[in-house]
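Below is one structure, written out as structure tokens; comments come after it.
Missing here: one protein chain of the complex. Every other protein chain is in place.
Moving on to chain A:
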């Protein structure tokens, strides 16, 4: 089984979010970048397929050279080889289109992406990619097994879950549940050393079009002071929620 894992290079979840250039660009100053958490759950599940079912695991990212440390980390976790499509990721459609060219050429059985990246939260690349290459697609995937040509997946739905089967090739939008938090792997020294020697192929982009443009950013308005209520005066809280906030 050939697996491709899509890796987004995103600010660490603890990052303070700021913008520069008149609020048109994300301020990367002092920001630590990591593998997108939704992708890391998928990557770790891919390692399971590699170890138990002999799968090969390639990873891919659309981005400039600055994303390579994130790809090296994924290699250190255990992926076999990396591909970087050398262009700035501008919108979900452009990224999906660039990925689709490599995905088609590579004849992958399974393509694992995160349900969304934690930076732009677009939530569209996996579904667009599946449609562009004519693969099956399961979103918000929290469990995945593959036997022969058939995958059995569990999808999280609002208020529950749904078990589905699909023929390969399959694209999933994955998230926590594919593996547990405690299954995530911290690369060890041997992994890091080996990752340096693994292939990282830089491909030139197709020059896919964008359909949307992030024009500018803004931060939420600062929050007013919290109103403190004494634990001995809970009637006041109920009164505030009922009459002031009007939420109960």
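Observations on the model:
The rule is short, and it goes like this: contacts are C-beta pairs under 8 Å (C-beta built on N, C-alpha and C of every residue); 3 or more make two chains touch, one makes a residue touch a chain; residues count from 1.
Convention: contacts and distances are computed from a predicted model.
Missing chain, UniProt protein name, picked from "Acyl-CoA synthetase (AMP-forming)/AMP-acid ligase II", "Putative membrane protein", "Electron transfer flavoprotein alpha subunit apoprotein" or "Hydrogenase maturation factor": "Electron transfer flavoprotein alpha subunit apoprotein".
By the touch definition given at the top, chain A reaches the unshown chain through residues 11, 13-14, 16-17, 19, 37-38, 91-93, 96, 118-128, 130-132, 136-140, 142, 152, 155-167, 175-177, 180-182, 210-220, 223-224, 226-231, 234-235, 237-238, 240-242, 245, 247-248.
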